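One structure is given below, encoded as structure tokens.
The complex appears here without one of its protein chains, the remainder shown in place.
Going by the order they are written in, the chains are A, B and C; count residues from 1 in each one.
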Amino acid sequence: MRASFGEQFKLTIFGESHGASIGMVVDGIPAGTPIDEAAIALDMARRAPGRDPTATARKEADRVRIVSGLFEGRATGAPLCGLIENTNTRSGDYAQLRERMRPGHADYAGRVKYGGFNDPRGGGHFSGRITAPLVFAGAIARQLLRARGIEIGAHIAAIGGVGDAAFDPIAVDERTLAALRATRFPLLDPAKETPMREAVERARLAGDSVGGVIECAAVGVPAGIGSPFFGSVESVTSALLFSVPAVKAVSFGDGMEIASLRGSEANDAMRMRDGRPACLTNHNGGVTGGITNGMPIVLRAAVKPTPSIAKEQLTVNPATGEDVTLCVTGRHDPCIVPRAVVVVESALALALCELVMDDAATRALKAPSGGL
Amino acid sequence: MRASFGEQFKLTIFGESHGASIGMVVDGIPAGTPIDEAAIALDMARRAPGRDPTATARKEADRVRIVSGLFEGRATGAPLCGLIENTNTRSGDYAQLRERMRPGHADYAGRVKYGGFNDPRGGGHFSGRITAPLVFAGAIARQLLRARGIEIGAHIAAIGGVGDAAFDPIAVDERTLAALRATRFPLLDPAKETPMREAVERARLAGDSVGGVIECAAVGVPAGIGSPFFGSVESVTSALLFSVPAVKAVSFGDGMEIASLRGSEANDAMRMRDGRPACLTNHNGGVTGGITNGMPIVLRAAVKPTPSIAKEQLTVNPATGEDVTLCVTGRHDPCIVPRAVVVVESALALALCELVMDDAATRALKAPSGGL
Amino acid sequence: MRASFGEQFKLTIFGESHGASIGMVVDGIPAGTPIDEAAIALDMARRAPGRDPTATARKEADRVRIVSGLFEGRATGAPLCGLIENTNTRSGDYAQLRERMRPGHADYAGRVKYGGFNDPRGGGHFSGRITAPLVFAGAIARQLLRARGIEIGAHIAAIGGVGDAAFDPIAVDERTLAALRATRFPLLDPAKETPMREAVERARLAGDSVGGVIECAAVGVPAGIGSPFFGSVESVTSALLFSVPAVKAVSFGDGMEIASLRGSEANDAMRMRDGRPACLTNHNGGVTGGITNGMPIVLRAAVKPTPSIAKEQLTVNPATGEDVTLCVTGRHDPCIVPRAVVVVESALALALCELVMDDAATRALKAPSGGL
Partner (left out) sequence: MRASFGEQFKLTIFGESHGASIGMVVDGIPAGTPIDEAAIALDMARRAPGRDPTATARKEADRVRIVSGLFEGRATGAPLCGLIENTNTRSGDYAQLRERMRPGHADYAGRVKYGGFNDPRGGGHFSGRITAPLVFAGAIARQLLRARGIEIGAHIAAIGGVGDAAFDPIAVDERTLAALRATRFPLLDPAKETPMREAVERARLAGDSVGGVIECAAVGVPAGIGSPFFGSVESVTSALLFSVPAVKAVSFGDGMEIASLRGSEANDAMRMRDGRPACLTNHNGGVTGGITNGMPIVLRAAVKPTPSIAKEQLTVNPATGEDVTLCVTGRHDPCIVPRAVVVVESALALALCELVMDDAATRALKAPSGGL
């Protein structure tokens, strides 16, 4: 926990928004894996700021420099470290960041935890910028999963109260996911782009921000991955999703709505399909008893509205104990949801790598005569 | 992961529904802690079956026998192991459990994972019965937290589509939580008990089941607990909550609804209160940047309807590859939500112990001259 | 750490010498593994007291009762918990154990750590008795390794200054190890049994005790297991060996003596043998760079003389701050080395299971086209 995730596919992240570099170390990439740096760059670009009017105008190249674990284009099996330099860091006068706690941000909680010594510039280690290393690691995870027929994709399920259509939890396929990944504003129903963008623009003009929901799916996941209880697919995946700043809710399958169904409605009946057991519905989002059941994994994550807004807000100066007001200035995203799509995908990719590797570990010592 | 949770407050659970015993080992209880076995028994009774018409008529004493880590009423500092014997185990003919996968259950996913060798009787290790060790460990965690002024309680937020009132996320206090813990059907609005029970009874008569939502709060949690990213309060807590079979959604504060708010609505403005910074609202559920901010922690967990229903269901026989039908017979809860209330509380208690201990570890080597 | 070992093959131990039960939970046994309880009982008997004049006359059946994770003779894949009841516990007046710290024991260190709340009876959780769960888990590990052609055995390399012959680090084979495992006083040179036993007897008559050295080997271990640095074969194995109370030194291959060799003497030259690279010598004990190289793993562990002796010793009463003297009475082993042989073997078996499983995890996501 804290800065590292995973026992098998171990990810360690580091960095502060306005420090020298942010980055990550990934331990567990099989030696010999071809690392497709162009594919990584594509995922990094999907998260990078400055590419869409919903996002901050601040530009960061977010180019990853791999300094270890790679030789002649392939993973060496040793830990792979990637660095992203912070090139565009106008620190300015951060003294006021210590004097006026930004509501909705980690400012006050972080100040208490770190006794005021955390790097205050640009949110420091709390910055959404630290999701860039997550996307980098996720891009590698995705390559590993792809070689096993597993594909992950996501769309904007809602922004500012405007909803998209939902995945067909039975029929969602690789092609749909690939098409979503190819666009910067991924929607199942393209007609929703205009009202969503309008909601963002209205908020921006009001010096405000909006949140949204991201729906993510993985297809091609074989049945039998994950564990009951602490190693459940939902536990491992949600721990990663809730690591993403701004995520406040995570659900699988029908999610909160399943609470209103009856058992006869929520249970996914089964039939043989192409010689294999399959579910006729997918209310459970591909996971039962914490373990994949061969259906698409479908999940949702709620992203709260960007807390940095231009409107005047009430807050405190913890050093002096005074009530103060605050107007956050500078470049901020009126809506981070489009940039967060690839972050959610990455979290799921990392979780699945961990779980597939864990599954392999538990099978390693299986007696040759074992099996039903 | 898998059977163990936590790095500081380490919990290992074991057992199958119809095996000899279920139980747990807890490592990290401070030596000298008085263990209040009566208080543990009370929590165990809140989860135990056979006490309420919403639950199965099957009775299990669920008495915990502590076999290590306890001496003269106090924790010894060595790992504490508690065992619960499975006394009421009518195994019957479980052959059919291998032939007809119960929809909504782990039967098929578990069969693939374990190659058919998992104990099929009563769901084996997948049984909701394995939450009893979680409640036992949670009861100890609760005692440790109580000594620091932290109290946890929960209520049934919804059953079968009938909703209770919600916690006042600012004003919820120890007294409210204690009152909820003292009742078997905890509600903020007692008028909702009758319609909720009627919804359960209607489902039961139809051979069906209903789900629900549990809202849980912790008060008295100091600011500064938790970490950004992988050790966030939400990550650690959700990993535990999603370990509970049947939980399909977890949210903090406003949860999914926060996605529809604007930043100016979702941000919790701050003012000095009694000499300390406090939030005027609590849309973030007491956690910002993954770290507690001193406000009550408020979360919700959706519990799916019990998958074991009497109605005929379509399913498969994976051994023969045939489509079959299934009517689950025997004693089952038409609604597990009331019994799951203490399980959700326990998950939060375990998460907070882990996080408070982690916080202490990171402060251990603080230089005496440190601090702002 | 603390009460649990391993990330893949997770072992949690618990219990105090004179508590109700001691035991362990093993998580990671592949579902379907046949559990040979008779073979486990054999290993338990090798460690059990009361069977040899070098050991305490106290008898403990040390029968393991498996309460979870086993169904119809095979592992279910869920955590396996085994319990050993403490049947022969004459607690007597343990008050004096709190008043007179036994030199060489954990009494004083443990008192400080646990604030005096640890169970003092028979050493509590510090008792050598807690190695019984280690042997139980090791016996299962051994069965898993055997199915892959890996065998482990050990002999008494020295007792009370009398040395046995050493393993031939090239030629040691399964047959040699099996023969050693079949005897209660395993030696390569049977002529050493009499002088060793005489050394023990002389110490016993003098109210004293002797220590010794155990040499252990694993054969059939394929090359390529283990990792550089923190996951080295030596790191994982030594962490387990130093968990065994009384072990004060651990070495691999030539051990301390390698420090006196030149590189040209210590390097193990290689030649092709039966179409495979093999070493002509084995100064490195089968491990180079932390990874197995296909040669037998050979290690040594030094076991200090039993600290419980009848002779009068100087010590303190920490409660009163007085200097006092102490004569430890009761039944004690004048030499625990013969009983510790199977404990050392078990530690190596557990380490190898962990490492083989870790290796499988890192290969799990290997691209099909990978490989040289």
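Convention: contacts are C-beta pairs under 8 Å (C-beta built on N, C-alpha and C of every residue); 3 or more make two chains touch, one makes a residue touch a chain.
What you are looking at is a predicted structure, and each value in this text was computed from that prediction instead of being measured.
Hey, which of C:T54, C:Q143, C:T176 or C:T306 is the one touching the hidden chain?
Considering all chains, including the one not shown, the answer is C:T306.
In the whole complex, not just what's shown, which of C:I130, C:V172, C:L187 or C:A217 touches the removed chain?
The single option touching the absent chain is C:I130.
Please output the residues of chain B touching the missing chain, sorted low to high.
For chain B, the residues touching the absent chain are 7-9, 28-34, 77-78, 144-145, 147-148, 228, 353, 356-368, 370-372.
Just checking the interface: what residues of chain A touch the absent partner chain?
Missing-chain contacts on chain A: residues 2-4, 10, 12-16, 19-23, 25, 27-28, 31-32, 65-71, 74-81, 83, 113-119, 124-125.
Under the stated touch rule, tell me which residues of chain C contact the chain that is not displayed.
Looking at chain C, the ones touching the missing chain are residues 1-5, 7, 13, 101, 103-106, 108-110, 112-113, 115-117, 125-126, 130, 158, 160-161, 203, 206, 208-213, 222-232, 234-236, 238-240, 242-243, 245, 247-256, 258-272, 275, 277, 279-280, 283-285, 287-294, 300, 302-309, 311, 313-316, 318-319, 321-323, 358-359, 370-372.
One rule holds for everything that comes next: only the chains that are shown with their structure count from here on.
Starting from the mean Cα coordinates of chain A and chain B, work out the distance between those two points in Å.
Distance between chain centres: 25 Å.
If you average the CA atoms of chain B and of chain C, how far apart do the two points sit, in angstrom?
Their C-alpha centroids are separated by 38 Å.
Any chance you could list the residues of chain A touching two or more other chains?
7, 228, 358-359, 370-372
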